[in-house]
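As you look at this complex, bear in mind that one protein chain is not there, while each of the others sits in place.
Presenting subunit A:
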Amino acid sequence: MSEINAEQVAHLANLARIALTEEEIEHLTAELRQIMQAVEKVSEVATPDVPPTSHPIPMQNVFRDDVVGDVLTVEQALSGAPESDGSRFVVSAILGEEQ
């Protein structure tokens, strides 16, 4: 498989919303190369005839009655927010100036 490069790491960091520094990107690129080399081992045995397992204990869909449960109050839900107006979370601007 193709080797991961710094440009890709910068792109992934942007997708993951982590403003990595140049130095971190450089460091991570080398580490991820090493880690990816080790984990690529899975392809040795992951042949087409093997079904994937996503969940260790097989379960059917789990439903509950569609009724309001014992939920947090607005005050509780907002209690840990960095910024709120008393009834809603306050976020920074969604659009930048150029948008």
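Observations
Everything below uses one rule, namely that a residue touches a chain if its C-beta (ideal position, glycine included) is under 8 Å from a C-beta of that chain, and two chains touch if they have at least 3 such contacts; residues count from 1.
Note that contacts and distances are computed from a predicted model.
Between the names "NADH-quinone oxidoreductase subunit B", "Formate dehydrogenase subunit delta", "Glutamyl-tRNA(Gln) amidotransferase subunit A" or "Sugar ABC transporter permease", the one given in UniProt for the chain missing from this structure view is "Glutamyl-tRNA(Gln) amidotransferase subunit A". The set of subunit A residues touching the chain not shown comprises 1, 4, 8-9, 12-21, 24, 28, 31-32, 34-36, 38-47, 50-57, 59, 62, 64, 72, 76-77, 79-83, 89, 91-96.
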